[in-house]
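Apart from one protein chain that is not included, each protein chain of the complex appears where it belongs.
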Amino acid sequence: KIGIILGFTGPIESLAPVMAKSAEMAIDEVNKSGNFTHGKIDSVRGDSTCVDAAAAQAAAERLITAEKVNAIMGADCSGVTTAVLKNVAMPNGIVMISPSATSPALSTEPDNGLFFRTAPSDARQGEVIADLLMEKGFKTAALSHTNNDYGKGLAASIQKNFTSKGGKITITASHEDGKADYSAEVAALAQAGGDILIVAGYLDQGGKGIIQASLDADAFNKFFLPDGMIGDSLPKAIGPDLNGSIGSVPGTDSPGAAKYSELAKAAGFESGPYGPESYDAAALIMLAMEKSKSTKSNVFKASVMDVANAPGEKIFPGELGKALKLIKAGKEIDYVGATALELVGAGESSGSFAEILINNQKTNKVGYR
Amino acid sequence: MTNASRIKIFYILMTITLLFVGFFQSWNVALTIFNLCLISSIMTLGINIQWGNAGIVNFGVMGFAALGGLANIIISMPPTQNAWEAGGEIIIVGLMIFTLAIIFSIILFKKSNLNKRIKYLISFAFIISAYFIMRHLVDTPIEKIEAIEPAKTGYLGGFNLPVLLSWPVGALLAAFSAFIIGKISLGLRSDYLAIATLGISEIIIYFLKNEDWLSRGVKNVNGLPRPVPYEIELQSKEWVLKVSNYLDTPITELSSIIVKLSYSLLFCAVLLIVLFLLEVAVKSPWGRMMRAIRDNEVSANAMGKNIKQRHLQVFIIGSAIVGLAGAMLTTLDGQFTPVSYQPLRYTFLIWIMVIVGGSGNNFGSIIGGFLIWFFWVQSEPLGLWFISQITAHISDTNIIKSHLLENAAHIRLMFMGMILLITLRFAPKGLIPEVKR
Amino acid sequence: MYLLSGEKITCGYGAVDIVINCNIGVYKGKISSVVGPNGAGKSTAMKALFGLLPINHGKVVFDGKDITDLPPQQRVLRGMGFVPQTNNIFPSLTVQENLEMGAFIDQSNIKKMLEYVYDLFPILNDKKNQNAGELSGGQRQQVAVGRALMTKPKLLMLDEPSAGVSPIIMDGLFTKIKEIADQGTAVLMVEQNAKQALKISDLGFVLSQGKNLFTDSGSSLLANKEVRQAFLGG
Amino acid sequence: MDFLNGITLIANYIIIPGLTYGSQLALGALGITIIYSVLRFSNFAHGEFMSFGAMSAILLSWLFISLGITLHPIPTAIMVLPIAIVLTISYCLIVDKFIFKFYRKQNSKSVINLIVSIGVMFFTGGLIRFIIGPGDRNFFDGERFILKARTFKNITGLNEGLTLKTTQGITIILSLLLVILLFWFLNKTKTGKSMRAYSDNKELALLSGINPEKVVLITWIITGTLACVAGTLYGLDKSYKPFTYLHLVLPIFSAAIVGGVGNPVGAIIGGFVIAFSELIITFAYKKIFFYFLPINLVPEGLSQILSTDYKIAISFLILVLVLLIKPTGIYKGKVI
Partner (left out) sequence: MLGIKNLYKSFGGIRAINNITLEIEKSSITALIGPNGAGKTTLFNIINGSIKPDYGTVKLNEIDITGYEPHQLFNLGILRTFQIAHEFSSLTVKDNLMMVPPNQTGESILQTWFSPKKIKSEEQHIAKKANEVMDFLQLKHLSNEYAGNLSGGQKKLLELGRTMMVNPKIVLLDEVGAGVNRTLLNTIGDAILRLNKEFDYTFCMIEHDIEFISRLCDPVIVMAEGSILMTDEISKVKENDKVIEVYLGKN
């Protein structure tokens, strides 16, 4: 049994459903294949609320001790993730794989080897973004970030890298998600100016509001979109004005992402931010269980890195059945998944990034690094 | 039904419910809920002494709770290497200059008999220039401090003292800010006061969110020390193993239970002390005077009671209790996350507890805290269960069913709303109303 | 036959009965006064007669019809007007708007009625654009009575109309009440200025501890030594 | 030229957004003020009522678009607004009948009503997400701009552009219209006066023959209309997402109180004060100085008074300041 702890209510309530569905899609896939040794896998959802540590812990406690889940896909926001990890998962010895907690601090938290994440830490992405910007010839940039640990961490990392490479951040202005109006932020950003506006936020939250308002006021016409902003819904919502903007998203030159999108369409939903990561997180849990022939967290935690990384046969979304068969046959696998997953260090995504160009109101991957 | 029997019935019911959770979900869940219930009850007591007894509407719960939480950092975290050398003192000096300017303006307003407009002008000019002087002084040290390993520290850190000390300190911090907030806003009438306190507490939260040098801002402070042992440590203890064998429970579960129980004991002790002190005060002439002030300020004033001072006093006491509970909550969470201080979760939820429990009755407040927190947590599984029940006989491919299941999490909000509305419908004065004295 | 009568009414707040088995009534075009000590239940009886309180026993008859269960605003439509003892003005409406509210149902002749009230209470004319909440106690009382007069009711019920008004206004008030009655409007009032009230009353009721102790014509009550001693202040 | 550029800059980044955001706040604050002044409680559910209105408009416009009935260049949502208003009003009335009415009969304290309204807020919020989901919806389908920045630049030859969005235009005009109507209604009509009378003294209103049911009905009709219009316009201008409406209610309250609760004009003023102060205090004046000052006097930095981090705190700061200096709000509000 796998628990899915995400913020179904609260600030990221609009992202959570796609993430949950992606994870459930992976579980479904495994169940349908019938190749999982330990029988049918159930999933239960729990609400992390994203912000309320107490409620998130209560939910996790319920999932682990009452629903008796064997592992947790989650949580989402770094704050509640840390709380759940420290106070619930670790005492109970339950593996947690977070699809979206990107705070660098989590890399160094002691975790008894129970914590993994399929999203890369912000530190790495900052480097990539700075490189990309310099290459494309943007010397000055304004930066707006969502005011939480993700946004602030990423912003700091971008600023550090960009400045050290000779660029200039004209202004760093935070924005609060879910607020009424962003004209003040845009006004400040516009006055500071810059060749491009980096929006380190979420694509259906304040990030989108900032872009919309900037375009409306004709403050910026080029945007840089980090991972939280990548998804087809954004160009669709904003329209042709966004064409020509660039971005970055975890991933390598692998067909995984496309396959994931197809699968999602077939299952009746659109891919969204952290959807691929969620799929991968759930898949990893199940593959590791198979590999170590145990559903006990304390046992299979050792196999997570093993199935995620080379050597072995590459596994893409939609091939979980095959992967299970291979494992059963005693073969090595290398789970690539939707995000070209590679776990490094204390169990976090290595951070290969794809370069995004918005064209024809679609996000297109045009390069990798 | 008399109040005494109401109290008995509801307390027994609540106990049974929690035991029920223990047996049918798990003891860990029951204890998690119980601990938060205790903390909520303490907060509720703080608000109740203000609203129920003195008629002060304090919607600043989240601000005071956050200040209590901040105390955890200041007291218990280790100081950050080099941070103080980087200019910690200068920041303090800068803040003092600003504070002095404000105090000066206040004195100017109180003591001088200049024209009002001139007073406004002078103090405005004074505060603004003090603001810029402060900015000039503190900007560089702040930058420096925040640059010290920003991913891990980047703040001043604390004093590395025992974490339990942060509870009284949290109460003091809250009391101190309540003093200032009270001075500013207590003259306002109820609805205005509600929004003003809410507004000021939002300002506090924004301060904590954005002043990284103090609290790491939205980057959160993790790994606060605990007053109780860690589960992992317990799991390797001899006696725990023995008990585990004896009770035939897995050691992981048992260790969690032990930790939670120790928290429960601590919290219970605090709750009982606070409750006792408040009950004594409320039953004495002090309580009578407070209620008189609540009923009619003009006439209480004419009867020689110093309304402003009394309001301020009770505002400080209540807020300190909220701060205390806030500090306890942060200790329990083991981390300080400023973004989590949202009006919905703190201000509104706590107020619902007070009103549902019965304003003006401390025992009611406690039961309100228990009941509402219980449902706040359990409405989630209840909601899911409810939806799966009503959709049980619809075929899996039906759009309506999938739509319902998909949005089942939101039934939680509806459930909360309904519980509140239903309780207030059948007990408009709360479950345990104010007693006639 | 009474225009309005409460027959054996018993009522109260919650469990306790405050008014017990009282008979109170007023004839068309005549004045009835209810007098009695504080807390006797006079105001309670008035509220009950107007439907602001549920009646536990007994019935209320107006114009020959049983109106025991009629809601108050319906009674207003049938021609009853009432000035409560407390909270009898709209504090944040101006004086003139307060008076206009009196004529809410029947807007005809509103000008004439306003003039009539301003003539009776000249000070209100000076204050017509001031919020009623800012008036002095006596001025408020005048607004309250004025508002009720504006409704041109068949029956006017007044709960202590003279409380707090100056002697000269009080004289005018009683004269006007008499005048109104002579023009055909029945008046039922509660008064602590009992002597003056009974002087112009056709009927008087003495209430004490919720019970109807005496019912007689105004003049004979005034003449009754026992009543004078116990209730009218000698 | 510099002067004109400067003016355009101010207009584009401060005046027009301020007017729009201000009107949006003002429309919301009006709804809150009406409930407060007639039914005497602070209605925290108002944000969700706005959300409900916007949701109705969205669902209806989807229906109409699927039927092929549109009115380009007017957004479909505006076309269906009357029906959406009726839906919102019905919802308000249902809520009142089953919930608020009870407490009115009980003569509950205003804080009880406030808490009840929080219950309604929870419930309505859940219901809305249940119906339409928590996601973000764009439903603007008309002509987006009245004046585009680039067009403006081309016509005038200035460096700075000026944008005027259709939604901004509609919002400003509609708010103005609604306020005038409301003011006239409350002060000049018989029904309006009876509403004020009712709010002053319920029992006496009854004794004057005012039908309380009717007063309440009309109050909710006005509130429902305001909520639906405000919610829809807001959603059109930004985009519709249930979560934002929950947070909208706080600045709206600040606006209402800054202006003076219970006073319609105050609500409007309050909305603008809040909107403009947020803009003015966090604005970076660098470019303006550049246009208006001789070049050697232009300061180095951004010349921001306060960073946008504190933007939302500003609305509350203004609130506290106003209350300190004028405790009843800019326009004297009602004193209980």
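Which chain is which? They are A, B, C and D, in the order written, and residues in each are numbered from 1.
Note that in this section a contact is a pair of C-beta atoms (placed from the backbone, for glycine too) under 8 Å apart; a residue touches a chain by one contact, two chains touch by 3 or more.
All figures in this text were calculated on a predicted structure; none of them were measured in a lab.
In the full assembly, the chain not pictured is in contact with B, C, by the touch criterion defined above. Note that of C:Ser5, C:Gln73, C:Gln142 or C:Ser201, the residue touching the chain absent from this view is C:Gln142. Contact with the undisplayed chain is limited, among B:Ser236, B:Ser284 or B:Ser388, to B:Ser284. Screening B:Ser112, B:Thr140, B:Asn306 or B:Asn398 for touch with the missing chain picks out B:Asn306. If you put the missing chain back, the residues of chain C touching it would be 13, 36-40, 42-44, 85-86, 123, 127, 130, 134-139, 141-142, 160, 163-172, 192-195, 229-234.
In the full complex, chain B contacts the hidden chain through residues 277, 280-281, 284-286, 288-289, 291-292, 294-296, 298-307, 313, 317, 434, 436-437.
One rule holds in what follows: only the chains that are shown with their structure count from here on.
Two chain pairs, B-D and C-D, are compared here, and B-D has more C-beta pairs in contact (counted per touch definition above). With centres defined as mean CA coordinates, chain D is found 30 Å away from chain B.
Annotation for chain A: residues 9, 13, 16-17, 147, 174 touch two or more other chains. Contacts from chain B toward chain D in the complex involve residues 51, 57, 120, 184-185, 187-192, 194-196, 198-200, 202-203, 206-207, 209-210, 343-344, 348, 351-352, 355, 404, 406-407, 410-418, 420-421, 424-425, 428. Put simply, chain A touches chain B in their complex at residues 8-9, 13, 16-17, 45-47, 49, 51-55, 57-59, 61-62, 64-66, 78-80, 82-83, 86-87, 90-93, 103-105, 108-109, 112, 123, 147-149, 151-153, 156, 174, 268.
By the touch criterion stated above, chain D contacts chain C in their complex at residues 190, 193-194, 196-197, 200-201, 203-212, 334.
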